[in-house]
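For this depiction, one protein chain was excluded, whereas all remaining protein chains were kept in their positions.
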Amino acid sequence: MITLDQLTYAYPSGLGLDKINLQIKRGEFVCFMGPNGCGKSTLFNILSGLKVASSGTYAFQQTTIDATYLKNAQQRQRLHQQIGVVFQNSDTQLFNLTVADEVAFGLRQLPLAEAEIERRVNDCLVLTGCRQLRERVPYHLSGGEKKRVALASVLALNPDVLILDEPLNGLTPAAQHEILALLTTLQQAGKTILIASHDYLQIKTSAHRFVVFNEQHQIAYDIDRTSLATKPELQKELALL
Amino acid sequence: MHIPDNYLSPATCGVMITAMAPIWTVSVLKVKAQIKTKKETVPLIGVAAALAFLIMMFNLPIPGGTTAHAVGGALLAVLLGPWAACLALSLTLLLQALLFGDGGVLAFGANAFNMAVIMPFVGYACFQIGQRLHHEKIGLAVGAYLGINLAALTAGIELGLQPLLAHTSTGVALYCPYGLKITIPAMLTAHLLIAGWVEVLFSVFVYQFIKKAAPTTLYQAPATAKSFKVFYGLLIGLIVLSPLGLLASGTAWGEWNNHELAQRLHTAAPAGMTHGFHFNALFSDYAIHGLSLPLGYILSAVTAVLIFAVAMRVLQHEH
């Protein structure tokens, strides 16, 4: 579904990603780990079409995503529907007057009847457990509530790939558990889940594959859960990240 | 709307800066009073200046595929109060001039007067009238539209006066080459037709959001009727004084024969000038009738300061 070939991204101040090779299949649950500033967020920005790689290629469903592809508004919007992103800072993702409007923002641009929009908004709010927040102003919600609303608003567009940057930060343990359960359900329904996390212990039962960056912005390990189970010293290292 | 350097004569720039000095002083005093009720006002001015900067750099789409940008003068006045808005906008304009290449450094005073005084105060006055009539949004819309157009008009006047204020003895303008007949329509058409409406839409939509999402953060005017009067008096004073400041510098040059000069501007320049390298003919006899340049400059500046001091005194008495 996603293929990265020798993908490099350079900031004016230095490299953001260094020759990344990566293949992700439909329905995978991948956790990206690594120290701060190692390139996770840069990678997510490239995957979602916000940034274009300096060199190397990025293909999504066998289509190369580059500057020319993204220039076309319709192609870009199609990519945005297929790849949903929940930002690390959900403050910057919420800008509507009510939670219901927030979730309906993307839906209102689609050729859907008002009743259908209403149904999908409701479904998303129920799934993420924020039905009671419906008429609240998103800006005034607590950090954890904002995270859920952001997830609901991204989910509403029914993306094939869901990218979540540190989605568990600021959530209570119970809420973390609920969100992970929802992500697993989505993954079992065929969605691809890409998640960045610092918390190995929290995520280890949900994710199937771990991609670990080093400080040189390269991939240090790319390992699935069963192989990881045989390497206790690597597990310890990940838990300390 | 940002007037670049060299379009205004140094004398006009000096007058505008001196005119701004008392306004800034009063703003600081007023904001100090505001701090007693809302303590975060001081840092808020700094942060709001950053917000104003972003508003001014944001490209707003207009029909036809091009873009315009809002200034947000009226909106900031409604959000922060006119005095704080004046300071925040001045700060933004200063940074734009020094670091980002928007508007001239010497023309800073003129730009501040147009965008940091006329816009927020006119905008806020209209908003308050609207508030009394229970149509806040209409008040803000009218204020935003009037504010930006009055600011554009003032900028047009400042620019258009230049050929009259500073020119060679043969009537060649030294700074902005266009007279009032050209600058005023040029500034006003663009703002009346496009920029004004952009400003209105921007201000009203942002206000609407904040009014619903966080109504308590809006600026509350001190409720006394007296401050109202002072405020209006000052507002009218500022508007009346702005051309006066310029006129004062004009008369100081000892020449005030509009028609003749305006006509000269429109007719041919002497042949010697159009032929390039007769620089002597062009520049050596740049002399101002009756007064030397620095003296006229100082005189006009002092005049402006004194007029403002008198006006301030009058207003203080009313208190």
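Going in written order, the chains are labelled A and B, and every chain counts its residues from 1.
Keep this in mind: a contact is a pair of C-beta atoms (placed from the backbone, for glycine too) under 8 Å apart; a residue touches a chain by one contact, two chains touch by 3 or more.
As a convention for this text, contacts and distances are computed from a predicted model.
A chain of this complex does not appear here, and its UniProt-recorded name among "CoA transferase subunit A", "Cbb3-type cytochrome c oxidase subunit I", "Energy-coupling factor transporter transmembrane component T" or "NADH dehydrogenase subunit E" is "Energy-coupling factor transporter transmembrane component T".
Note that the absent chain touches A, B when the full complex is taken as a whole. Among A:Ala73, A:Ala115, A:Leu201 or A:Leu240, only A:Ala73 touches the chain that is left out of the view.
Residues of subunit B that touch the chain left out of the display are 4-7, 9-10, 13, 39-40, 42-51, 53-55, 57-61, 65, 67, 79, 87, 91-92, 94-95, 98-101, 104-106, 168, 172-175, 177-178, 201-202, 204-206, 208-210, 213-214, 217, 265-269, 273-274, 276, 279, 282-283, 286, 293.
Counting the whole complex, the residues of subunit A in touch with the unshown chain are 12-14, 48-50, 72-74, 77-78, 80-81, 84-85, 87, 89, 91-97, 105-106, 108-112, 116, 119-120, 123, 126-129, 139, 153-155, 157-158, 178, 181-182, 185-186, 189-190.
FYI, only the chains that are shown with their structure count from here on.
Here subunit A touches subunit B in the complex through residues 97, 137, 139-140, going by the rule given at the top. Contact residues of subunit B toward subunit A in the complex are 209, 212-214.
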